[in-house]
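Every protein chain of the complex appears in place save one, which is left out.
Chain IDs A, B and C follow the sequence of writing; residue 1 opens each chain.
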Amino acid sequence: MASEITYLEAIREALDEEMQRDPNVFLMGEDIGAYGGAFKVTDGLLAKYGESRVIDTPISEAGFVGAAAGAAHMGMRPVCELQFIDFISCAYDILTNYVATARYRAFLPCPMVVRGPSGGYVRGGPFHSQNPEAAFLHTPGLKIVYPSTAEDAKGLMKAAIRDDDCVLFFEHKYLYRRVKGVMPAGDHVVPIGKARIARAGTDVSIITYAATVYKALEAAEQLAAEGVSVEVLDLRSLLPLDDEAIQATVKKTHRVLLLHEDTRTGGIAGELSARINETCFAWLDAPVLRVAAADVPLPYAPPLEDYVLPQTADVVKAVKHLIAW
Amino acid sequence: MASEITYLEAIREALDEEMQRDPNVFLMGEDIGAYGGAFKVTDGLLAKYGESRVIDTPISEAGFVGAAAGAAHMGMRPVCELQFIDFISCAYDILTNYVATARYRAFLPCPMVVRGPSGGYVRGGPFHSQNPEAAFLHTPGLKIVYPSTAEDAKGLMKAAIRDDDCVLFFEHKYLYRRVKGVMPAGDHVVPIGKARIARAGTDVSIITYAATVYKALEAAEQLAAEGVSVEVLDLRSLLPLDDEAIQATVKKTHRVLLLHEDTRTGGIAGELSARINETCFAWLDAPVLRVAAADVPLPYAPPLEDYVLPQTADVVKAVKHLIAW
Amino acid sequence: MAKPPKRTTGPRRSARTDGVPPGIFARLPQNTPLGRWSKALTDAQRLELYSWMRMTRTLEERLVALYKQTKVVGGLFRSLGQEADAVGSAYALRPRDILSPLIRNMGSMLVKGATPLEILRQYMAKGDSPTRGRELNIHFGDLERGFVGQISHLGDMVPVMAGVALSFKLRNEPRVVLVYVGDGATSTGAFHEGLNFAAVNQVPLVCIVENNGYAYSTPNRKQFAGEWFSDKAAAYGIPGVRADGNDVLAVYDATKDAVERARSGGGVTLVELVTYRRKGHAEHDNQSYIPPGELEWWAANNDPIDRYVERLTTEFKVRPAELAAIDARIAAAVDAATDEAERSPMPEGPDALVGVYADPPVMPAEWYREGVTKAVDRHERPASWGTSGGE
Partner (left out) sequence: MAKPPKRTTGPRRSARTDGVPPGIFARLPQNTPLGRWSKALTDAQRLELYSWMRMTRTLEERLVALYKQTKVVGGLFRSLGQEADAVGSAYALRPRDILSPLIRNMGSMLVKGATPLEILRQYMAKGDSPTRGRELNIHFGDLERGFVGQISHLGDMVPVMAGVALSFKLRNEPRVVLVYVGDGATSTGAFHEGLNFAAVNQVPLVCIVENNGYAYSTPNRKQFAGEWFSDKAAAYGIPGVRADGNDVLAVYDATKDAVERARSGGGVTLVELVTYRRKGHAEHDNQSYIPPGELEWWAANNDPIDRYVERLTTEFKVRPAELAAIDARIAAAVDAATDEAERSPMPEGPDALVGVYADPPVMPAEWYREGVTKAVDRHERPASWGTSGGE
């Protein structure tokens, strides 16, 4: 009888099951072996699979992400942990120039996963709270997922490891131990590229992902009390985007709020707004609005972080504005 | 009596004048000294200013861009050349994490310019044709400019060097020797953050920048013959964006085409579409459409590059679609 | 070419316990003979060195107490057992010289004039802390006093400080730059690019590798296939030096040699200071990965403060009472600073929008905050509605 496990445990379970299933799957990263990773995601896997499949690396994000690509060409399926996703910037060149283009320019398969703790609301300051997804959105060849539930964390990780291309797997550290779920029995795989309706509604659609899914749900709850029916779409995959699901919710409610934790300018909401405009213009009863972080580096002190990041009250206010439109 | 000079010469003239004006301005980059740079932008400056102000660097984009930041803290005004802007990915960490946040987190001024030949239409293939601007759009603390004319190339370079923050200065290599202009007399500075109406019109607005400004102008010319009046807005600055100018043209024509050379998904047009929707929704008579590169790495063979990049005929077709709306 | 190819072989690895310098168990540590610079130190200066080391330890112990009371926001990083390398190296600088600390170089910052009050406020994320609550722990700086705040991304400070040093060279200022990296950070591309850039340009830079045996949980042997980090100097064509990082006078001598060589135009030096990290990476780290006995051995046999006290009282005839007086003065200072820091206010939310750029000075507030509605005022559609084409 399956019991609840956390988002973090769900990721570990996926890694464990995939390593069990496929001997080509192995892990690389800083302090992921004996220590089990900064957040203990890989805890226990060294003991179970040994040093050749759980490799502690030097502090060299470009080094081991590049090495993952080389191993992937040869049929291995590496999963790289970035101690914090903020350090993915050190592998930006390798990922966008080498990895993303390998199949296209050289017909080299590059099945690999790059994962790491992401996001804010944890007083991590400017270098331990980042949401870098938008920086990779215009890099054809990469896939990007960012789950909000334990079930999706597990199912998407399994899909990512089995995917024949490179998947950037963002894990929200605020959710690591705060959200729990009961894993579906059997080989639970969540397809990449499919969004999820987190809450059905008829008046306004909130399209979001990761930690802000919960801000949206809280807001929806409050608004329901006031008779406003909010639909919450959890994208889960950011590249490719689930255009069908996006268009369906827009054409259902005619009012759209885009919500994310990344900065307003240059965040993924821009791409969403453009797509909605291109495909659902006539269905819109109000402008597509965005609630996002202010355009500043994320500061560390609680009052500052709370001020910069989107809060439930902001979502409520924005939804009311859309309704009043 | 000023005569015409090229876009490339205009940049050199700006560098020269600023080095003359301010002894703190100096240049760093690969092969910029004796060789004058891969495209000869800095040709002659070594002879004029000497090795201490025109510094050939090892092949270390993170190294010399980081060094520029340190020198900038101490009151210098470094201008870094990336041999091709494609290599800015190697300095991505330093730029987004160190440089962009220096003022905010540590009150350290970081007046520096990072410049380099960008863009396609030159058969450069996937690693010598990139348009990385969108990757920096969600990095508060950076500024981004991307001129399309020789006059703006000079005026914006002077503004960038005088700016007290880091400016990413993208130069379109297709335009280097193809476009010419007569420089305005005197100290010609073009303010960062101000767009330019490249052609006035009343029926449709094309908002674009860099090389595709000319695709837009060609299309406008063809469409004029068919009685369609197209306004072309050349953004010039991408961060910050000129919201006033964008709103003005939208509210004037009610129909908007966003055009850029970067990939459709994740390109800057997304941000533009979102802003237009948020601020001009009721003025729109048709959806905001995008013409951009296909979502693939840019291939090298002429038929492939031509197929992937936006062409004048695409713009004409999209404008007609907007008009017919 | 004329001569047949010569084979140069990399350093051999001598057997050793992870993270513990070879032979460290073999003999008890011995102090390095006094060098040119430490010989010239006055009694007062030797006591000053002691006070900075003591201040470092006392302040960190206070921070631990505050951390346990959850008054510290975020993680707490200790330099227990590394006080000598931080203090002795920074002490080798002149007032106008500049350093960039690592997370374990609070001692270096104190030497350069950072105050306990500033550090306490930083750790408590106070609004009047040096970064106004924007950055964590000791991530702050002051160009006037001569220290530049680090960022988290390891290695990045090397190219940055190489650039600071470049500015000194370009302006012929007789100033020197000191940048600290850990054993782990030497694996980063930024370290490599920055140090090579500095070496080629012969800027006045001293790069200190604090070899404390571990990078988080990673022992040296998983970080580097060689034996000594000072051997990396050969890759940059610069001198590489190694010193006992727990002998504050040896640290001072080795660093000052390099600093004064840099000042006189001798370029870059890589200085490895061999020490040991006795606490976890941060307070939350239980150090389960440390071989048994290792921590205890270092605590018992190679504590930099114990070693220095021993030396002061014997070799330099300092009376224990003098040291006790210093300890008391420091304890009082830390108490006072703690009370004041606790009284400090937290920052105000809207301050988060200030100072991203010189121009504009403030970022716009989101429209749904504080009744800001500009961006999305309900649009009044103009007369031209429906008709296509403009006014």
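The definition used in the following text is that a contact is a pair of C-beta atoms (placed from the backbone, for glycine too) under 8 Å apart; a residue touches a chain by one contact, two chains touch by 3 or more.
Model, not experiment: these values are computed from the prediction.
> Can you pull out the displayed chains that the omitted chain is in contact with?
Taking every chain of the complex into account, the missing one touches A, B, C.
> Touching the left-out chain: which of B:Pro58, B:Pro109 or B:Pro240?
Residue touching the chain left out of view: B:Pro58.
> Hey, which of A:Leu46, A:Ala67 or A:Val288 is the one touching the hidden chain?
A:Ala67
> Per the definition of touch given earlier, which of C:Arg46, C:Arg175 or C:Arg242 contacts the omitted chain?
Result: among the candidates, C:Arg242 touches the missing chain.
> Kindly state which of the options C:Glu61, C:Asp128, C:Glu227 or C:Glu260 is in contact with the chain not pictured.
C:Glu227
> Just name the one of C:Asn105, C:Ser167 or C:Ser187 that touches the chain not displayed here.
C:Ser187
> For the chain that got dropped from the picture, name the residues of subunit C it touches.
1-2, 4-11, 13, 21, 23-24, 26-27, 29-30, 32-33, 187-193, 196, 199-200, 202, 221-228, 230-244, 247, 250, 254, 267-268, 274
> What subunit B residues would touch the chain not displayed?
These residues of subunit B touch the chain that is not shown: 30-31, 33-35, 38, 56-60, 62-63, 83-84, 86-87, 89-90, 123-128, 264, 287, 289, 291-292, 294-297, 299-308, 314, 317-318, 321, 324-325.
> Tell me where the left-out chain touches subunit A, residue by residue.
26, 52-53, 55, 57-58, 60-76, 78, 93-94, 97-98, 101, 103-109, 140-141, 143, 163-165, 202-203, 229, 240, 251-255, 278-283, 285, 323
Here is the rule we go by: only the chains that are shown with their structure count from here on.
> Compare the CA centroid of subunit C with every other chain's and tell me the farthest one.
B
> Could you grab the centroid distance between subunit B and subunit C? Build each centroid from C-alpha atoms only and quote it in angstrom.
38
> Between subunit A and subunit B, what is the gap in Å from one C-alpha centre to the other?
The answer is 31 Å.
> Name the residues of subunit C that each touch 2 or more other chains.
134-135, 139, 151-153, 189-190, 356, 363, 376, 379
> Which positions in subunit A touch two or more other chains at once?
Correct list: 86, 89-90, 126-127, 287, 289, 295-297, 299.
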